[in-house]
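A single protein chain has been omitted; all remaining protein chains appear in their positions.
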């Protein structure tokens, strides 16, 4: 009954097997081997376009390299108020962009609201050097509270960005979970909706550590080999990332793992809807479920062996919770079982 | 017959098995699990001291974090003229230290010469704000040309550093290779010789990607959790690094792998000594062998399937090579076979 | 009738004369002359304590050096929502602190509210490396909307800072204007109220360009000579700053200039109170007056030759302004005349 985080899980058996399969033999280092190139080509095929792919080991690296690739002196990037980028990366995007700034944009359900975005950008007119240069909007798909932007919603944000000459980044730490929720193609959810840079995450969905920064806009790819190297994110044995991705993208493993996680989350949500000791904070999407309960109930669950966190992004949800209540987060993953879910629901009652 | 680099090899079978063994089950993320702590404790035991251990995925990350941990505004770090730190990391140490500077110190056989170090430091008197603040000396063990500092040599450099209030870092990308060459204890080669920070490398010696920044001086450890996170080097599933290290440090695997590499290098060197078409550039230590030959001979070897590089750090070796000659580098690794070596030597003739 | 900004004025005659007086003759460069030392001693005498004084040319430099001096990796500084530091310095504090972050703290009347500060800091618990390390609170005295913190208010903020191991910075770009408004001693308004670092501004109050970063806490002074030099803010002929400050601090010139500015602002405010075409947005302090009027009235004033800006920090003042109205800012300076003021008031009617 561990619903603490999807990164508490290890690696899916197929990922382990993929690593094992490629562990012997010699191959050109630093991402220059034929095998590395094949996996890069696999990404392009999957995304139905030519793109540059930069393999790294953490989502923070992928996100921060994206911000850095798009930045200018005095660069200002915009993200949702609760985005991982601004809440949980210890200032890495600011560091990678040599002191760029992240600006919080409000919006309901964990998603950037386009009019709020437009007015946030308007505070940084390009002719006025006292403030900075707006450079990038980042959307988190799925968001920190598990919600998912529709393609139309991504496109609406991209439209605001384009109008202001900004680039669009998608933080896809839970890309697969969002994708199966929407049931669209990777191309539709990204470049066809105006995305220039994509952090394509594998780690939270069954890989050990496999993240790819996919760059659709060739102008933005130019400096990335240098940015990645000088931030220490070029692996000598890049093969260990590409081997994970090869397995991940074979036979729809990635989609199947995400579908399973989402299904488990749905089962949790259904159970909570029926409980009279807790209620859903909002309808779930992807693999995150948020429920509201009194503290004593949460404590009881914990004592009985369930592991989960109170909402770690303690924003204002005054409209959702009552006195003595808190929002709790449940995260499912590729290895969550129906038995895990049902035991939890039974405990909850 | 691939002697291009030790990072062309994949993972040793024991490392693969270690990963597989730990792939199932849930564990607290971001390096906070009991297992992560056990592996950290294993390092302390091995090094016979209390130390802080920061697991990362690349040597560049470990080295650059070490420089950053020791830096001050206007910080200046000293390393050998040919050190990986200054030659091959695309300015990562400078970037991590917010624009610190690396200063080249000359010295024969790839090793810093203490008197040269002392005069290089003397150019940065601490009272004079026009230049900067000397902060750190970094020694590469084994060095880029395969040589190994004796413990006395490390201690002599540390003495110069201490006298000037500088910290000492050891870049141990080939730590095990140096250690088995010297046949001393890890403690003797590091903190007992004055080392404050150690990049303990596993990747070049049979791991996929496993590096540990070991900090002997507790003052230097304080900011490292933040530095590591904000450079994107804190893995969520840190377990995949610690699982590699657990296997690496079990039953002397790490020493055995390094001993094998070094033995293969010795066999190469012995063969070259007997050849009349090439000669050793200098006596080998660790797992790197450098030989001098005419270009046509190197081309012949390459055409016949041997893979190796001309010396990638093209410093001045006028005293070693003649006209139409070049220095070539051979690197052995855990998976090099006597058959690889003997085939190469047969080709060389 | 120019009320656009106090930095539209040139230099007070006494400042010009001071420069002229010291222009001949040779003196040791880079702030090391006897004269430079005397002026530094004058600051200590004035502030009734030993302090280190770093002369620079812009307020942005003084503020950003203060943030940098107090920062740590992943450093987070707190300032008011509308502070110059975060609104008008193009990210200089972030750049100087190697990618540190500024966090906006709300508070009425342009002043940080201590409980809001406490909860903003609480979001950055020091043990949690996913966010950052809270390092500094900066108060702007007088604030961007002309309000002035009482010594008790400064002390209350310092108490919150101390409790959380944060340093306290005062942005005194309008230090003199605040001081004469409060009628306290410089010591009372600064270190006696818990301030560690002070940007002591001369430029807005009759100097050409004369700013001093005064450091009360000796630990914070250590790196500043290097920080100042490596940001290009050490003047070779520092004398031209110290000569301005010598004149500025002689015979209470600085207080007299500020008192005059404040008096002119008071005269403006009194006049506006009597007008039925405009009203004060809030009671004025220091040398800034904010009034509310319909756009057409402001346009009429402008057409008749008055120069002033709409409130350049377009925060939410919904409770102050009605429809079709705007807040306008009037700034007086050392050279503002009663005739300037009365002409404006006559125009306003």
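As written, the chains take the letters A, B and C, and residue 1 is the first residue of each chain.
In the analysis below, a residue touches a chain if its C-beta (ideal position, glycine included) is under 8 Å from a C-beta of that chain, and two chains touch if they have at least 3 such contacts.
If you're wondering where the values come from, they're calculated on a predicted model, not measured in any experiment.
The missing chain, though absent from the display, is touched by one residue of A:139, A:214 or A:234; that residue is A:234.
Of the listed positions C:89, C:113, C:246 or C:325, the one in contact with the omitted chain in the full complex is C:89. Of the listed positions A:59, A:74 or A:172, the one in contact with the omitted chain in the full complex is A:74. Annotation for chain B: contacts to the undisplayed chain at residues 74, 76, 87-91, 94-102, 123, 129-132, 314. Where chain A meets the omitted chain, the residues involved are 30, 68, 72-74, 98-99, 129-130, 132-133, 223, 225-230, 234.
As for the chain not pictured, it touches chain C at residues 2, 4-5, 7-11, 13, 15-16, 19-20, 22-30, 56-61, 64, 89-92, 95-96, 203-204, 208-209, 226, 229-237, 239-240, 335.
Here is the rule we use: only the chains that are shown with their structure count from here on.
The greatest centre-to-centre gap from chain A, using C-alpha centroids, is found for C.
Of all residue numbers used at the contact between chain A and chain C, over half are used by both chains, marking a mostly same-residue interface. Closest to the protein's overall CA centre, chain by chain, comes A. Chain centres here are Cα means. That of chain A falls 34 Å from that of chain B. Chain centres here are Cα averages; for chain B and chain C they lie 50 Å apart.
Among the residues of chain C, those in touch with two or more other chains are 74, 98-99, 129-130, 132.
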